[in-house]
Structure formats: structure tokens, C-alpha cells
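The complex is shown incomplete by one protein chain, all other protein chains being positioned as in the whole.
Read from first to last, the chains carry the letters A and B; within each, the first residue is number 1.
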Amino acid sequence: MINTRSVEARLIKNIVFKSLVFSMSFIVLIPLFFILFYIVKNGISAFSLDFFLNLPKPVGEIGGGISNAIVGTLLLIVISSSIAIPFGIFIGLYLAENKVGLLPELTRLCVDTLQGVPSIVMGIIAYAWIVIPMGSFSVLSGGIALSLMMLPIVVKSTEETMSLIPESLKEAAFALGAPYYTTMIKVVIPSSKKGILSGVLLGIARVSGETAPLLFTAFGSPFMNTDILKPANSLPLLIFNYATSPYDDWQSLAWGASLVLVLFILSLSILAKVVIKK
Amino acid sequence: MGAQNFIRLTEAKDLIFKKVLGLCGLIVIGLVLGIFLTLLSKAALSMEHTGLAFLYQTVWDPVREHFGALPFFVGTMITSILALSISIPFSFALAIFLGEYVKDGPWSSVFNTALDLLAGIPSIIYGFWGLFVLVPIVRSFESAMGVLPHGVGIFSSAIVLAVMIIPYSASISREVISLVPEDIKEAALSLGATPFECITKVIFPYAKSGIFAGVLMSFGRAISETMAVTMLIGNSNKIPTSIFSPANTLASIIANEFAEASEELYLSSLVELALVLFFVTAAFSLIGRIIIKKWVLDK
Partner (left out) sequence: MKKETCILDIKKFNLHINEHHILKNLDLPFYRKKVTAIMGPSGCGKSTLVRSINRLNDAIPGVKMSGNMFLYKKNLLEMNPMLVRRKVGMVFQRPNPFPTMSIYENVLAGYTLNGLKLDKTEKESIVADSLEKAALWDEVKDNLHRKGTFLSGGQQQRLCIARALAMNPKILLLDEPTSALDPKSTARIEELIIELKSKVSIIMVTHNMGQAARISDYTAFLYLGELIEYDSTEVMFDSPKHSRTKDYLKRKFG
């Protein structure tokens, strides 16, 4: 019955398929390599002390830097984290503790929906909620837009880690007469702190590269600003504005800023992995 | 008695704690509802003024207050479908590569790290890179082909978009493939099937609704992508005539015009675009999740 020829044909098909899968997988590495190559090549040549310490300068003047964008990005991270982390942990705890029921299901659905909201829409929302009532673009509105993007990430990682905590640990606390809230705050949350921390780091990594939510909120500014009620620059905004400008030295600043941003995000994601493995 | 008071206090604290947790859940629901209602109310003016014509009119001319969104729907669809058709074969290849051929070892970590990196690079940097590296290449390709060499346009943005969604769709496909029980794979192999036959005749049919859901979710992801596309698509409000034409997507038109829009109606029309975008992405991710959930439960 078994025809050797057809077996051969099948084996050849299998080899062709396997080599196709392998070669296509390797092809994916090519764009990654090129992107990293250009960022590192063009970025490093922009690096200097001035680059990190100075403000951007008008076209033609040399020695412009990105200090205001670095400060702005850090401010945005602080604002968005201080909103998204506490809320995210509590919502994650709520979902991990309440697996069934209408309200938890609905909450879970809304977390998923929130995660899917396009970043540009978040910008419009923060514009409508904060910029219009306060009458000005501001770091605060940008931070709030970013916190909306960070929230689902923190919620999901919290819920996931907390769901892995064995019931026996909670029972150990209850059996000692501990009330529910101390069991949660002193046993469940500390036991999941690695997972939460790694989620927080990933969330920060995610929002620190976001541009679209900042276009009509933090808006960008050529000056140094630490007042959260005023507009400020951020690394992605600077990259956007300078990359689309026709001037070489501005483009060079944008490459430098890209390298800073990529290195920052990369170290956050490495840290997130290290934290969870330890 | 002291102990009684202490217990009463503790019970009260417990109750408050549980209420606060529930409240946090409600806040998320409130946020999503708030986002929806805000978009709806800000888009009301445009809906009233342009009505359903908004969805099919072909001219977007803010100066004459003529708002037809069709060019952006077409731009979004073509860009996303093109990007998806480029990226899906690669995503599947990676999912099979990492899920079936190279499950662990150094190559697996190389590829996992590469995917993490691809996913971690911000959209703005993809756009920047595309503008300076990819666009000149596409431009010379276009002149060689004999089309108008814009460089920027649907084609360039679709390529970059494809690279950007590979990590996302690869990770979903991988998850779906990993849900296929090991024993049915082994059953196929033990009957003498080659790995190729096992994948195409056992795993794919078994996982097809999950894979379909993954494609839907990737599509939702593609249409919501903003910055890279904004920088590469060429900012044209005309209906694209070929895959090399400059165009605008829903997300890119908002990014390009929202900050400069000063007229009420103009702003409102842009918000209506955002509302459509919100709806479509929410629907895609929701339907995708429902299909996956149902698929997991059915099996």
C-alpha cells in the first residue's frame, strides 16, 4: 500500500515547509537589526555633554540639547505612575479576589476595552477632560492621558500574579484571626510584589514612548518647565517635532533622543524580567 | 468590652476595604463609559451637521466645512489590510518556529528577545526610521516601477506597520497554538504524519477560530496605530487610488489636524472620527476575545 514515492514527496514537503518557517523567522530579525543599527549609529554621534544638559537651540546654533525633554518625560512618568499604580493594584486585587459575578466581569471587560483604546483617542479624552476645563495644555493632562494607558497593564499583571497565590497562604492568615483587609495588605500584596513591580516597569516602558496622547495635552515646548500646569516637552514629542523638521542638527537631536528613549525602554523591560526571575 | 469594640472596628474596616475595592472596579467601568460619552457629546455637533453623509462623503474640506470621512476609512482599510497580509505569514512562521520547532535553547531566547525589542520600540521611532531609511528606498523602487515617486504613502506605512504588529500577532498565534493539546499533536505524529502535516492538518484546523480571533485583534491593533503611520502616510485627504498613493488613516488625520482645528464643527468632526475609531477597535478586540473564550470553552 505504502508508496515510497509519496512518502518521499511528503518528506520533501515537510523540509520545504520547515525551511520556509525558519527563513521567514530569520527575516523578521532584519528590520529589527536595521532599526537598531540606525538608531545607535546616528544617535551616538549626537551624544555629548551639551546634548544631555542644554535646552534645544534655534536652527543654526550649535550645542542644543534635550534636557527639557528628559525632565518632561520623567515628570509625565511620575504623574501617570502615581495615578495608575495605586488604582491598578487595587483593581487587580479586586479582580483576583472576585473571579465571578456581574460587576467583576464587567470590570474585566472594561479593562480590556481600555487597553484597546487607540492612544490618539486617549489624547482627545485628556484634552476634553483636562485641557479644555483648565484652559491650557499641561503636563498634568499628558500625565493623565498616559495613566489611562498604563492602568490596564498594571491591572492585568497584578491580577495575574495574585491569581497565582495559593489559597493556603490566605487561609494561614485567616486561621490566625486576621481580618480580610490586613490579609490583603500584609500577605497578598507583599507576596505579589515582584509581579506587580514587573507590570509597573512594563507599564512605564510602554507609556514613556507614547507620543499620540501628548500631541494635544503636554503639547511640547522649547523651554525647561517643571510646572505641571504648563505645557512641556517630552522625548517622543521632541523626536516627532524634530524628525519632521528639515534641519540637519534638529534631526540629529531627534536621533540622539531616539537612542536615549530606546535605551531607557530597553533597560526597563530588562529590569522587569530580572525582577520577576529573582 | 474592649475586644468587642475592637472587633466591631475591624469589621467596619473590612467592609470599607471591600467597598473601596468594588468602587475601584466601578471606576474602570465609569472611565470607559466616560470616554464613550465624552466622544459622543463632542461629536454631537458634527453628527447633527453632517449626519450619515459623514460616513460616505468623499470630500474632507475643513475650509468649506465639508466633512466626508470616506477617504480615511478607505485609507485605514487599505493600509491595515496590506500591513496584515505582509505580517501574518511572518507571525505564523514565528509562532510555529517558537511553538513547535525551537521551543527552548539559545535561539528561542534570541527570537523572544527580538520580539520583545520589536514590541518595545516606540511607534514614533518606527516612524522616524521609516521616514529616513525606508522612504528613500521605497522612492527609488517607485521610480523604477514607473509610479509617481512620493516615497511616503500607504505602501511605506504598511511595511512599517507590518513590522510593528508582528510581535503582537505572533504572540497571540503562539498562545492559540499552545492551547492545542499536546496529545492530539502526538497522536498525529505517532500515526506517521510529518511535522508539516501535523501543523497543517491537525493544529491549524483545531486552532482555526482562535487564529481567526488573533487576526481580528491584530487588525484592531493595526488600525489604532498612530504615530508611525502619521509620519509615513503622506497626509493626503483624497481617496487613495493605488497602494503607493499618499493618504490618511482615521488615526493619522486626527494626529495631523486636531491641534490646528479651531472651528467647533471642525473639531467635532475630528472627534467623530475618534468615536468611529474607538468603536471599531473596541469591537474588534471584543469579538476577538469572545471567539477565543468560546473556543477555549468548547474544546
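The rule is short, and it goes like this: a residue touches a chain if its C-beta (ideal position, glycine included) is under 8 Å from a C-beta of that chain, and two chains touch if they have at least 3 such contacts.
Note that the structure is a prediction, hence the values are computed from the model and not measured.
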Interface partners of the hidden chain - shown chains only, full complex considered: A, B
Hidden-chain contact residue, picked from the options A:E8, A:E105 or A:E171: A:E171
Hidden-chain contact residue, picked from the options A:T183, A:S198 or A:N233: A:T183
Given B:E11, B:E65 or B:E186, the one touching the chain that is not displayed: B:E11
Chain B residues that touch the omitted chain in the full complex: 3, 7, 10-11
Touching residues on chain A - with respect to the absent chain: 166, 168-169, 171-179, 182-183, 186-187, 190-191, 193
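The working rule: only the chains that are shown with their structure count from here on.
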Between chain B and chain A, distance of the C-alpha-averaged centres to the nearest whole Å: 16
Residues of chain A defined as touching chain B within the complex: 10-11, 13-14, 17-18, 20-22, 24-25, 27-29, 31-32, 34-36, 38-39, 87, 90-91, 93-95, 97-98, 103-104, 106-107, 109-121, 123-125, 127-129, 148, 151, 155, 179-181, 184, 205, 208-212, 215-216, 219, 236, 239-240, 243-244, 251, 254-255, 258, 261-262, 265-266, 269
Contacting residues of chain B [partner chain A, same complex]: 10-11, 13-14, 16-18, 20-22, 24-29, 31-32, 34-35, 38-39, 42, 89-90, 93-94, 96-98, 101, 111, 114, 116-118, 120-129, 131-133, 163, 166, 194-197, 199-200, 220, 223-227, 230-231, 251, 254-255, 258-259, 270-271, 274, 277-278, 281-282, 284-286, 289
